[in-house]
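Of the protein chains in this complex, one is absent; all others appear in place.
In order of appearance the chains are A, B and C, and numbering begins at 1 in each one.
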Amino acid sequence: MPNPFTISTTHQNNISIITLDGFVDAHTAPQFENAVQTELEAGNVRIVVDCSKLNYISSAGLGVFMSFIEEVRDLNGDIKISGLVPKVRHTFEILGFHDLFEMSEDLNSALASFSAAQSAKEG
Amino acid sequence: MPNPFTISTTHQNNISIITLDGFVDAHTAPQFENAVQTELEAGNVRIVVDCSKLNYISSAGLGVFMSFIEEVRDLNGDIKISGLVPKVRHTFEILGFHDLFEMSEDLNSALASFSAAQSAKEG
Amino acid sequence: MAAIERAFTLQVPSSTENLALIREFVTTVGQQAGLTEAEIGKIELAVDEACANVIEHAYGHDESKEVIIRANIDDDSITFEIVDTGKGFDPNKIAQEELEKLIQDRKDGGLGMRLIKKLMDEVQYEIVPGQKNELRMIKRIRKA
Partner (left out) sequence: MAAIERAFTLQVPSSTENLALIREFVTTVGQQAGLTEAEIGKIELAVDEACANVIEHAYGHDESKEVIIRANIDDDSITFEIVDTGKGFDPNKIAQEELEKLIQDRKDGGLGMRLIKKLMDEVQYEIVPGQKNELRMIKRIRKA
């Protein structure tokens, strides 16, 4: 069996980093949904989903991104995606997610792009 | 799927090292059998089977050890087993192979035990 | 060499817990058919989506029901059939909204069937309400 699913959330510079490890399918997507929900309830709207350890996603996982993004952007936040492996990136791209979500090569670029946006606003 | 099976043979100090990687079952055991046969045909009877990368063995693989050991020992050689991971070691032990085969923690000990035996004979 | 058809069947309780096993099954069948890794990724996702729909929509997570996946490899294609005996639906009436519209409406679903259509070479639904609903998906094997 492939490695099971684990999810963890950390915080850095006022940005929430949700790390997905393993697979997000219809079975595990509810945990991912809860993790995003938890951040929103705490008022955290600057979110990076680190996918560097994610080896599979189905539409159930894509649906989580889709259902929260509008609310988060209404609150001047964003959900950015980092570190997609080629196979998973392909699934995002088939449906056109790359046009609507910001995707970075790695976590640091994603974090930096939030900071840049923040500085621009403050500056 | 688990990693597929690969097998390779190298030679060191007149000892043949057969390295098993992945699983040995009824599907892959014939390749293992061929590798041992090739050594015997070349007159190489001092053999270490390095199992440190072997994650599964069934009776088809155990049968290869069983069918050659008598011939090899008749020729003053031996087939030694090194580096068994616990799961695979357990399969060997259920059938009592640990009483009839020399098993070493790692490849170097197996090689050293051949040299020691050789020196004793020569000395 | 004569064409050998190879048939594989997996039958599991209707629970999302079994999707991982279903994907392993599909991956192995794809490997045996000689598909590339990229193509295996596509059939893996398409069958997962189809089975997730059966588990959720046809059987409403009733674990006493069973999901059956049949795979057939022949000379130039691999076919998957997923049959359910749920209430059925009209695949042509399922609106395929733009992603932007789904996002605006804060929808969390509606992506599965379009993924299946993009991933497979042929997709056919045969719906006989109350009796059986069959989804047939074909991937052609391009020899490397």
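Everything that follows uses one rule, which is that a contact is a pair of C-beta atoms (placed from the backbone, for glycine too) under 8 Å apart; a residue touches a chain by one contact, two chains touch by 3 or more.
Since we're looking at a predicted model, the values are computed, not measured.
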Which of B:Ile18, B:Leu62 or B:Leu111 contacts the chain that the document leaves out: B:Leu62
Residue of B:Ala42, B:Leu95 or B:Ala116 in touch with the missing chain, whole complex considered: B:Leu95
Options C:Arg6, C:Lys87 or C:Lys101, residue touching the unrepresented chain: C:Arg6
For chain B, residues in touch with the removed chain: 1-2, 23, 25-27, 33, 56, 58-60, 62-64, 66-71, 87, 90-91, 94-97, 100
Absent-chain interface as seen on chain C, which is shown: 4, 6-13, 17-18, 20-21, 24-25, 28, 32, 63-64, 66
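Methods note: only the chains that are shown with their structure count from here on.
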Interchain centroid distance [CA atoms averaged], chain B/chain C, Å: 44
Rounded Å distance between chain A and chain C, as computed from the means of their C-alpha atoms: 26
Sequence positions of chain B contacting 2 or more other chains: none
Junction residues of chain C - those touching two or more other chains: 24
